[in-house]
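With one protein chain removed, the remaining protein chains of the complex are shown where they sit.
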Amino acid sequence: MASVIANFDRRWIFLAVGLLVVSLYAAGISSELPESEYVRDFHATLEALPPGAIVLLSADFDPASAAELLPMYQGVIHHLFARDLRIVNVATWPAAPPFTQKEFARIAPLYGKTYGVDWVELGFLPGDDVAMGSIGQSLRSAYPRDDRRTSWADLPLLADVGDNMRGISLLITASAGYPGILEWIAQVGGRYDVTLLAGTTAVQTPDLFAFYPLQLKGFLGAATGATQYLQLAAPLAARLPTGEGALDEVRDENQRRMLVQSWAHILILALIVVGNVIYFRTRVPTGAARR
Amino acid sequence: MKREIPILLTVLCGLAVTWSFFSPVGVSSAMNAELLDWAQVFFSVAFLLGIANLVRISLKQVTAGHADSPYKLVMLAVLFGYLLAGLAEIHGWLPAAFTEEHGNKALRNWGHAKIFVPLQATMFSLLAFYIASAAFRAFRARSLEATLLLTAGAVVMLGQVPIGDELTGGWASRALAFLMVHVNGAGQKAIIMGATLGVLATGLRIVLGIERSYLSE
Amino acid sequence: MMPPLLQVPPSFFSLDSSAPPDVLGGWIACFLTLAVFSFLYRDNPFYKLAEHVFIGLGTAYFALQYYEQGVLQKLQTHIVDASVLETVKLGGHEVPADVAIGLRAAAVVLSGMLLLRLVAPSSWAPRWPLAIMVGVYAALKMTGETQSKLVLLVGNSIQPIVSSEALPFGPDVRIEQTALWFTATKLIYYIGLICVLGHFVFTFRRTRTLAAVSRIGVVTLMITFGSMFGFTVLGRIALLIERVAMLKDYTAPEYALAGGTQAGLLATVLSPPVLLTVLMVALLALGALRRRERSPGPA
Partner (left out) sequence: MPTVALGLLLALGLQAGAPAASEAGAQPGSGAPARVLAWLEEADASLGGAPAGDPAGATGWIDTAKLPTLITALLFGLLMFRYQRRAARGVEIPIRRIPGLDAIDEAIGRATEMGRPVLYVPGIDEIKEIQTIYSMMILRHVARKTAEFGTTLIVPVRDSIVMTFAEEAVKGGCMDAGRPDAFVKDNIRYLSNEQFAYCAGVAGIMAREKPAANLMLGMFFAESLILAETGFMSGAIQVAGTAKQHQLPFFVAACDYTIMGEEYFAVTAYLTREPNLLGTIRAGDVLKILAVALLVAGIVLATVHALSADPAAPGWADVLRKLLAAGGGGGSA
């Protein structure tokens, strides 16, 4: 084995990655991204909805994937409220509700939205695929009460939601893995008349190209997809009392991270190349190398 | 009796859900909704059983003087403390004034935001370091397959970030778009179709009562 | 994520999630984040503590969610709501209330049988509810996935490989818009799809064509795995950047040990991330020295 690599302590690489990320992030330079086709489709599908339409927004993520998905989730809430769309919020991952409650509590007042009329939080439903099958077939039996234990009678928005996804024109999921967008496609996409959109973590993004665009109208892939979408959604968001757009801070933060992302990728590519160069130059020439 | 009834239950419930998929009208949809609710209840109870198992093993380790006993004690203290706070909130054992001001999720959300989020997020962010060290020490273009993989990986890594286009004059993102839609799209579709045949095979064997392995737990 | 503007100074301890993150919570979050990062140096008491707090709190949090939403909501709330109604809509179908209550009571009994596993692990009773759960799961996954991830995938893939809208070659026409590109990429797509399917055929004699198909299939698979590799790197880096952003947020002067609002070197040094890092590095270095004295071998 190459002696150079064998006794090279990998903690130097850890240090290099840590220093690169901290220093570049502190530099705070942000960069704009061109929007991919699937991000533009995601945005266009939202724009095409008539005001007052009901959207089922599902939080299928946890703290480990919040870094990529929470900015998308905030952007979607702003975009939906800005276009006067009504939101039914559910979650199939147990660790998601605290995130969604906090975002709705922060964003809804900016658009003067009232709970029960403009949005409803139904909370976490256990069972993975079974939870999605239950939501698809009948939201009423899936959730006897909302997340604040008020019954359906006191939630005017839910009066317009029937069974078999009647009344719901669009389903958006912030999907971190299983259960996520692939299970929504299987349990709801093929059975009911509802359009599907997804925001996914980087790990799951390649899977979506098998379903895009016919079974999945559009999607936001990874932190880069989030940044591209925020660039489209920020101008639509409400103005803060200070005159700044409500989404500008989140968009700028994501754009600031793109530069760090870029150089981290360059570092990893360099490590692969250098590692291979050393490996091939010092490999035992007697052909004893493994296949 | 110990094996025939469970298999009968599996077959009956499985066929009921299958029937309601192909004929979703009338009583079949009511039966399906009830069975889905039952499955959610049993899924939750089974999960709670798993936790009882963890607590039992940890207690045994502590009493046996396991090396990490102090840490196990901390774990059990945190577990029961948070559990108690949560149950108090769920069942309203807290003073009315407190719940009035903070709602019935404040304590749990505080623990989630200040303890669970940083721990789980940082645990997974360690992988960024491991990928970097594996990139240098283990990812070798030892065969045509591995070379193709690393090259496609490089195209994605460059095409997704602005610096890629600057370095390659815009070709990185166009190559990425081609790779993702026309090669990765085909590969993913074939992998997913193959995996679905596996799910169909297992599903048929369970719903028709042939698969018995899950009973031997 | 820090709210954009720190209009209100953070209080020492606050349960209000819309207020800026409290100081105590900030110190705890920074300590736990740095304790997990310390695993990169080596397994140490800080990481062990963080790991056990993580398992303890995570287990309790999940238990509470499954208890409240999976057991209470589905059993108690459902039965209480049904008891005041005449008929209950189950999956869009009217069912008399007492039938609904009776059915759900059966679920309560079956859940009790499942709980028996705690006291009598080898008893037959827990098998009934588990058998029902396995049957429902297998049927739901089998039907939904066969339709949307097999039949519809084949059906939706039946498209022409020529396109009427594609443009002929021209000076200002990007290659991606030309008719030749459309047909070429469709061929690459379908050949790749068919060859990967062919690669995963195992029970037919290995003719020369099947070997060639398998070869093209492997090339397609490798590029597919390459794209997954690239995206996974992207995702992991994004997680790390967010962690660094979170630590930077807590370098704000309001969180420093001395409190106060004026920024400056002292406030940064006494801020949770910096101060805790210094303390942990010092303690770990001390530990390394003591280990070296006891056994002079490598650390």
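So that you can tell them apart, the chains are marked A, B and C in the order they are listed, and the count of residues begins at 1 in each.
The working rule: a contact is a pair of C-beta atoms (placed from the backbone, for glycine too) under 8 Å apart; a residue touches a chain by one contact, two chains touch by 3 or more.
Note that the coordinates shown come from a computational prediction; the quantities given were computed from them, not determined experimentally.
Undergrad: Name every shown chain in contact with the chain that has been left out of the document.
TA: Spelled out, the missing chain touches these shown chains: A, B, C.
Undergrad: Which of these, C:Gly198, C:Pro253 or C:Pro273, touches the one chain of the complex that we don't see?
TA: In the complete complex, the chain left out is touched by residue C:Gly198.
Undergrad: Which of these touches the unseen chain: A:Tyr115, A:Tyr192 or A:Trp263?
TA: Checking each option in A:Tyr115, A:Tyr192 or A:Trp263, the one touching the absent chain turns out to be A:Tyr192.
Undergrad: Identify the residue among C:Ser11, C:Thr77 or C:Asn156 that touches the chain left out of the display.
TA: C:Asn156
Undergrad: Of the listed residues B:Ala16, B:Leu176 or B:Ile191, which contacts the missing chain in the full complex?
TA: In the complete complex, the chain left out is touched by residue B:Ile191.
Undergrad: Hey, which chain C residues sit against the chain that's not shown?
TA: Residues touching the hidden chain, for chain C, are 39, 43, 51, 55, 142-143, 146-147, 150-152, 154-164, 186, 189-190, 193-194, 197-198, 200-206, 221-222, 224-226, 228-229, 232.
Undergrad: For chain A, which positions touch the chain that isn't shown here?
TA: 1, 5-6, 164-166, 190-193, 203, 213-215, 290-291
Undergrad: Using the document's contact rule, name the residues of chain B that touch the chain not shown here.
TA: Chain B touches the chain not shown through residues 21-25, 54, 57, 123-124, 126-127, 130-131, 133-134, 137-140, 142, 145-146, 149-150, 153, 181, 185, 191, 193-195, 197-198, 200-202, 204-205, 208, 210, 213-214, 217.
The rule is short, and it goes like this: only the chains that are shown with their structure count from here on.
Undergrad: If you check the contacts of chain B and chain C, which chains show up for both?
TA: A
Undergrad: Go ahead and name the chain pair joined by the largest number of contacting C-beta pairs.
TA: So the chains sharing the most C-beta contacts are B-C.
Undergrad: Can you check how far apart chain B and chain C are, centre to centre, with Cα atoms defining each centre and the answer in Å?
TA: Distance between chain centres, rounded to whole Å: 6 Å.
Undergrad: What's the distance between the Cα centroids of chain A and chain B, rounded to whole Å?
TA: That pair's centroid distance is 16 Å.
Undergrad: Based only on mean CA positions, could you tell me how far chain A sits from chain C in angstrom?
TA: Result: the chain centres lie 11 Å from each other.
Undergrad: Would you please write down the residue numbers of chain A that are in contact with two or more other chains?
TA: 14, 17, 64, 66-67, 95, 98, 101-102, 125-127, 130, 133, 137-138, 141, 163-164, 182, 191, 206, 210, 222, 224, 261, 264-265, 268, in rising order.
Undergrad: For chain B, write out the residues touching at least two other chains, lowest number first.
TA: Where chain B meets two or more other chains at a single residue, that happens at 21, 29, 32-33, 36-37, 39-40, 43-44, 47, 108-109, 112-113, 116-121, 123-125, 128-129, 131, 150, 154, 157, 160-161, 177, 180-181, 184-185, 188-189, 192.
Undergrad: Across the complex, what residues on chain A touch chain C?
TA: So the residues of chain A touching chain C come out as 11, 14, 17, 21-22, 25-26, 64, 66-68, 70, 94-95, 97-98, 101-102, 105-106, 123-127, 129-130, 133, 137-138, 140-141, 143-145, 149, 151, 162-164, 182-183, 185-187, 189-191, 201-203, 205-206, 210-211, 214-215, 221-224, 240, 242, 244, 249-250, 253, 257, 260-261, 264-265, 268.
Undergrad: Residues of chain C touching chain B in their complex?
TA: 15-17, 21, 25, 28-30, 32-33, 36-37, 39-40, 48-64, 66-72, 74-75, 78, 90-93, 95, 103-104, 107, 110-111, 114-115, 117-118, 124, 127-146, 149-150, 153-154, 157, 176, 185, 188-190, 192-193, 196-197, 200, 217-234, 236-237, 239-240, 242-243, 246
Undergrad: Which of the residues in chain B end up touching chain A in this complex?
TA: Going by the criterion above, the answer is residues 21, 24, 29, 32-33, 36-37, 39-40, 43-44, 47, 103, 105, 108-109, 112-113, 116-121, 123-125, 128-129, 131-133, 135-143, 150, 154, 157-158, 160-165, 173, 177, 180-181, 184-185, 188-189, 192.
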